[in-house]
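Below: one structure in structure tokens.
A single protein chain has been removed from this complex, and every other one stays in its place.
Moving on, here comes subunit A:
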Amino acid sequence: MSYQGTKINPTKFHPSQMKFYAILVPLAFVMMLPIIFIIFHAFKPINELFAFPPRFLVRRPTFENFEDLIRFAGDSGIPFSRFLFNSLIVTVSVMFLSVFISAIAAYALSKMKFKLRATLFEINTIALMFVPLAVQIPRFLVMDESGLMNTYLAHILPLLSMPIGLFLMKQFIDQVPDELKEAAVMDGAGEFLVFRKVILPVIKPALATVAILAFQAVWGNIETSSYYVNDESLKTVTFFMGTLVSQTGNTVAGQGMAAAASLIMFIPNLVIFIFLQSKVMNTMAHSGLK
């Protein structure tokens, strides 16, 4: 295949492609359904929200759900922007730190020779399988002892250990040929320089994937706000949205607000995804992995 830069789409349509479309288009449609659903759901008036069987499309779209949500949010003593600011700080720190920590650890486990490295990776794989829920109380005790309660660190630190991130990164770095590293070492590069200049550019798809996963984990997290932070002004948007919706309980208006809230909370997910996925998909073609 000739080098095509970042253009991965062939420019011409050819009848021989038809058979692929026959399979891909219907499946792609199924993949899109949840997104379409979540968008339309937020604009449904009450009678359509409760329709059975649930309908995908909205017939008479309304902004009522959003208006309810805004009115309700205004009643709380702390300005919304405060929660948003907290979420931003926490999300950005967790994304960068967890991607960096798992990338550098994965590099060491994959491309450097020292004792224990096989054992460490095994332990990580085992930890992957453990149900995060079951460590809630023990984690609480760790936080309590360390005196980090009611700080931003209480939001950030527990989410930094991401066994799945290390697992994925190592799989990608394993595929980078050793010769690439050796060539750089020949030229006098130290380990960190090799990591930064040789490995990082090549594993961009993995970096972007782990960044997406980390974003999801931290953005949707309510655990840290409900257990480790008592100070209302330090809690996150997700937690705030959750309380708004649960305060109204299962009331009719509550359902509409819940739908609107989940759309609002989903939009950053979608934006991050669209922004990062181009890195995921485009870099593999000319990453030196071949």
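A few comments on the model shown:
By definition in this document, contacts are C-beta pairs under 8 Å (C-beta built on N, C-alpha and C of every residue); 3 or more make two chains touch, one makes a residue touch a chain; residues count from 1.
Simple rule for what comes next: contacts and distances are computed from a predicted model.
Of "Response regulator", "Sugar ABC transporter permease", "Methyltransferase" or "Protein DltD", only "Sugar ABC transporter permease" is the UniProt protein name of the chain excluded from the display. Set against the missing chain, the residues A:57, A:92, A:128 or A:183 yield one that touches it, A:128. Across A:104, A:149, A:180 or A:200, the single residue that touches the chain missing here is A:104.
Subunit A meets the missing chain through residues 1, 8-13, 17, 20-21, 23-24, 27-28, 30-35, 37-38, 41, 53-54, 56, 101-102, 104-105, 107-109, 112-115, 117, 120, 123-139, 141-142, 157-158, 160-161, 163-164, 166-168, 171-172, 175, 191-192, 195, 205, 209, 212-213, 216-217, 219-220, 258-259, 261-262, 265-266, 269-270, 273-274, 277-278, 280-282, 284-285, 289-290.
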